[in-house]
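Here is the structure we will look at, set down as structure tokens.
Of the protein chains in this complex, all but one are displayed in their positions.
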Amino acid sequence: MQGQIKEKAIALLRSGAADRVLGWKLGEFFYDLTPAVFRTPEEVERDFVFSVFSGPNLSKYLIEESKKEGRVAAFLKPCDSYSFVQLQKEHRIARENVYAVGVACDGMCDMKSIRAHGVKGVLSARQEGDKLLLETLYGPAEMDKRDALPERCLHCKSKKVVDFDEMMGENGTECPDCGRFDEVERLEALSAQERFDFWRGHFSRCIRCNACRNVCPACSCVKCVFDNPDSGVAQKAAASDFEENNFHIIRAYHVAGRCTDCGECSRVCPESIPLHLLNRKFIKDMNELYGAYQAGADFDSCPPIMDFRQDDAEPSVIYARGGDRA
Amino acid sequence: MKKLLKTDLDTLFQAIASRQTLYIPVEDAGKQAAFIPYAPGLVMSTALNTARSAKDLFFPQVESLVNFRMDGKHIEIVSAEAEAKPFVLFGVRACDARSFDILDRVFYDAEPQDTFYARRRDLGTVVTLACSAPEETCFCTAFGIDPAEPAGDVSVWESGDSCLFRANTEKGEALLRDLPLEDASDGAADAAKDAIRKITDLLPLKDLDLTPFGAGKTQTFFDDPAWASLSESCVGCGTCTFVCPTCQCFDIRDFDGGKEIRRYRCWDSCMYSDFTQMSAGQPRPTQKERFRQRFMHKLVYYPDMHEGLFSCVGCGRCLQKCPIHMNIVKVIRTLGEETK
Partner (left out) sequence: MQVNEAFTPTIVAFCCNWCSYAGADLSGNNRLSYPANVKIIRIPCSCRLNPMFVLRAFQRGADGVILCGCHPGDCHYSTGNYYARRRMTLLFSMLDYLGIERERTRVEWVSAAEGAKFAQTMNEFVETVTALGENRRLEDFRCKVR
């Protein structure tokens, strides 16, 4: 697959189907791939990489790239493609300027997960079946590929690329029993004090780097409310517990109904805050109260927060759902 | 040299903590190490380094400066400086220890002195811990830092089942004086140092070439076309600047709480779109200019102002934390290649 994708990139440039290719560039090591734009077959030949570490979601870069002259080709994994569709729905991407190549995916590895399993100083990695064989500064190591997956791949909701001009590999299907709401349910069942302590334990470590916001495809506002001095909530750093909470509540709310659950926010957080648990709470609530909805799955459905029914539940419904009253 | 069995570390921590606040690296809710005030029961983390750098203890992300109370037309100015007490910072690595020298030149030795920073520096005792397990992202050696000889008021090595302590300054001696430590020979840490140097010889980044960079190189690099591709996928978050032990930009802001206006300072980031924005305009209009600013500062401007000293310590945090895996090593390699 890896070699085929590189060849495809070169072929697209040579045939004129695309003027630029959006992909990943070789890093210092084997795992630190940077999203990059390739303009010539020579550049692709020299630097283009597609590997099991091509985790970063490229769809947000298409907002700017699709505005430029000519066509940009992009390689989109299933989770990337949901963001791609959602951004089209919001008229942020000029679809006619994009040549989307869908890429079948079996899960991407993440160095953070590998380190979290206690494997340090990794110099190289090779996949063999469902195992990862690693060379490290401290000798060879072996682990299950599953343990090297980031959270979002462990609970992959869909292996289906939802919009493409061309598909590489066989397109997959949705995964309805992935268990991505299990952790949300576990939290809902705790007492209010326990939930408060859990979230304070995480939010108090937030450094307001805005990485979550800046990589999020749903956060594409030209001027974010938190950068706007006239909004009343502009902050560069959280100067109180309240400000620490506020950013996350408001950001999760602003993307509610538009978040495709791509998992980039949790991947990039330097403090390892489980941000996906906030977005999944909104998704779970909306599914249960207003009918199952997946942002980015199609072009026609209306996000629950922009819709209503006359027999919607009253807000007091939350008193009867989950958790105790402590 | 002094020595202590690792199993007695907790007793040592209790002894230190009984007299002043003691910060040790502990695993936090995100399963990463962070400097946390010691309390009985807390276990020191074995991670290579804390996710946030040790500069936090001297230059915190948010610091109250002064409050203004309004009463009609009368303004009362009240100092809001946090009460400062002596503290010990235990477990600082060689890279972070060097960062204090870099920050001192900006805040402590400067005229006028940053008194908030200076006070914390005077009250803090730094106990460094030599790295027994460097990782592939480490490149402190490129900056002349020897992880086997960390600086600080006290240096500590792990060797077998013991820890070895050496006081380097008066402050360090004062700390070790009343602690339950045994004597050890001067060369007791040699084996540990050799083991560390064996690993640093294997580090993939050990041959990082800094010779193209340094003081006087502004004209060489400022207009390099490589800045465009290097900065292309930067998302403009502040992650690199906030985890970096030497980044030092800050903003001063006022918060109107209704009854009182609180003036505080907080970290700023050259990655942000309002960095150096003025009423006359924005001299760094796109991410390319801001990205260039960050690395020129570390590799050229700071050396210009400080006798050639680089403002990077090779801790590797930007390699581990950047969302799109851009970092100073890639910049050094790319620009260094171009000048050959």
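Labels A and B are assigned to the chains in the order they are written; within every chain, residues are numbered from 1.
In this section, a contact is a pair of C-beta atoms (placed from the backbone, for glycine too) under 8 Å apart; a residue touches a chain by one contact, two chains touch by 3 or more.
As the structure is a prediction and not an experimental result, all values here were calculated from the model.
A.B. asks: Which residue from A:133, A:178, A:221 or A:250 sits in contact with the chain not drawn here?
C.D. replies: Checking each option in A:133, A:178, A:221 or A:250, the one touching the absent chain turns out to be A:250.
A.B. asks: Have a look at B:72, B:258 or B:281 and name the one touching the chain we're not showing.
C.D. replies: Considering all chains, including the one not shown, the answer is B:258.
A.B. asks: Can you tell me which of A:112, A:157 or A:281 touches the chain that was removed from the display?
C.D. replies: A:281
A.B. asks: In terms of residues, what is the contact footprint of the unshown chain on subunit A?
C.D. replies: Per the touch rule, subunit A residues meeting the hidden chain are 187-188, 192-200, 225, 232-233, 239-243, 245-246, 249-250, 252-253, 256, 278, 281-282, 285-286, 289-290, 304-310, 312-319, 321, 323, 325.
A.B. asks: List every residue of subunit B that touches the chain not included in the displayed model.
C.D. replies: Output for subunit B: 255, 257-260, 262.
In this section, only the chains that are shown with their structure count from here on.
A.B. asks: Take the average of all CA coordinates in subunit A, do the same for subunit B, and state the distance between these two points in whole angstrom.
C.D. replies: Their C-alpha centroids are separated by 30 Å.
A.B. asks: Please give the residue numbers of subunit B that touch subunit A in the complex, ascending.
C.D. replies: Within the complex, subunit B contacts subunit A at residues 28-32, 34, 48, 51-52, 61-62, 133-136, 199, 202-205, 229, 232-233, 235-239, 242-243, 251, 253, 255, 262, 264, 266-268, 272-274, 319-321, 323-327, 329-330, 333.
A.B. asks: Can you check the complex and tell me which residues of subunit A touch subunit B?
C.D. replies: 27-29, 32-37, 56, 61, 111, 116, 120-123, 137-138, 201-202, 205, 207-211, 213-215, 227, 236-239, 264, 267-273
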